[in-house]
Structures are given as C-alpha cells and as structure tokens.
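Note that this complex is displayed minus one protein chain, with the remaining chains in position.
Up next, chain A:
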Amino acid sequence: MSIRYGSLAGLATAALVLSAVATSGEELERKGIPAPPGHVFQTIISGYQFRTKETRALQDDDLENPGFLAVERAADVWKTVDGGEGKSCMSCHGEAEKTMKGVGAAMPKWSEKLNKPVNLEQQINICRTEHMKAEPWAFKSKELTDMTTFVRFQSRGLPVAVKTDGPMSPWFEKGKEIYYTRVGQLDLACASCHEKNNGKFMRADFLSQGQTNGFPTYRLRDQRLIPLHERFEGCMFDVRGVPYKPLSDEFLALELYVAWRGIGLPVETPSVRN
C-alpha cells in the first residue's frame, strides 16, 4: 500500500542511498553485543556508543564523572540511621558492595508481597517506610536518585538480566504495547525513534536505541542525574503527549520491557549523556 505515485519508486532508492551514507564508518565504531534469538535487534548497543568522544571520556573517568558525587553522597546515607526503627540501610544489608551486587541489573523484579513488579526506586522506599519507619523519598529528589545510583552502581559491568516470564509476562506484554503505541500530537511511538531511526540525527539529537543500562544517567544539559522514569516522561512530553506518571504501573511495565530490549548490556551507572 505504500506506492501511490509513480515517483515513489525514486524515493525508495533515494532513502536507501541516504541510510547507507548515514551508517557507514560511524556504525563500525559503535560496538554492541549480539542479541539473543527472537530479539528485535541483531546488535544491542548502549547509548554510550552514540555519544561524542568527549562525553564518553567523562563517563570513563570516575574522578571526572559528575555522577560519582551522588555515589559518594549515598554511600554516607547508606550508613546513616533514619526513621522510627533506628536503622540504616547497612543495619540490614551490610556492605553494599557485597549485598547489592547484581541487584540493580535485575530490576524491575517481581515482588511476591505486592503481587507486582517493583523497581529500584520503589524498593528503596519500601525499605524506608516498612523496614525503617522513615518517610519515603520523593521521586526526582536528590536523596532517592542518589541512592538509586549508588545501589545500581554496585552492578556496574554486570549484564542487564531482567526476568520476563511467569507473573512478569503480562507486564512485559503491557510494556511492549506501550512501546509501540503512537502518542501525542506528533503521533510517534518509542519505536518510531529508537527502533526505526537509531543511528540517525533528529536535528541536533543523535538517536540511540533508547537503552536503560546507564540509568540514573548524568545529563550534562541538566547538570544532574536523571532517573529513568523522568527520561520516559521527557520523551513522551516532547511528542506533545501526556506522559504516564513516574512509578506508575505503565512506566513499570515499560521499564521492564525496555530493560529486556537491552538484555546483556553491562550496567553503566552512573553514565554520562549530553
């Protein structure tokens, strides 16, 4: 149904030539990992590979990477007693370097107690309210984003390994549906940009696969760490759509599904993006 006018045949050729030019050279530089069978991509590529040399250098140097300030701040909070139970994270979990290793790579995880998946932000607040009798931290607060970064940092280098079967499967399907649904006045889906057009410029923005292995990610433009659901909100807002609420079931489902799209990628938290 796509060829309506005689001249469209010419368009197809032009588009082919264009994409060949756009992907040569740079593509070779962008290293990824082979996707498992049945995956949407052949090669899964971290957002890191789509950023400039300068931005990558900043991420590669732990002393220069501004995201590390959050890791340091939260390392102190980890040991700090708070709430009615007189406990710190450390009281129950000990050395984060040992007990939190791999935890952030496997989020969101199924919670038997809540009968739904929970992500890192939610689990941290569950621990605060239920186990510490402390106030939950607001989404986007420095405290919550710092601690999320700190916990996920303990998985740095480990492969993203979410479970998508069993009770997770309806959530996975829901997330997939959201990923492919066009929204907003501009009528674009996540897939329109990150699946169909990654590796291309959208004006000044160089589009990646929209992977989540670097989150929370330090955004140079905002000069702070951005939690994943804020990025989701931003992408939906930019197409003039109404974003789902951070930590809503919809974004949880989307987080699960998008994590699967990046399965096997090493966790890069705290990553640096422009």
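Going forward, a contact is a pair of C-beta atoms (placed from the backbone, for glycine too) under 8 Å apart; a residue touches a chain by one contact, two chains touch by 3 or more; residues count from 1.
One rule holds for everything that comes next: contacts and distances are computed from a predicted model.
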Review point. Considering the UniProt annotation of the chain absent from this complex, which name among "Sulfur oxidation c-type cytochrome SoxX", "Carbon-monoxide dehydrogenase large subunit", "Putrescine transport system permease protein potI" or "Amino acid/amide ABC transporter membrane protein 1, HAAT family" applies?
Key: "Sulfur oxidation c-type cytochrome SoxX"
**Study point:** Touch criterion as defined above, residue of A:58, A:183 or A:252 at the omitted chain
**Key:** A:183
Exercise for review: Can you work out which residue in A:164, A:192 or A:274 touches the chain that's missing from view?
Suggested key: A:192
Exercise for review: List the residues of chain A that touch the chain left out of this view.
Suggested key: 1-2, 4-5, 7, 10-11, 14-15, 18, 22, 181-188, 192-193, 196-197, 200-204, 236-237, 240-242
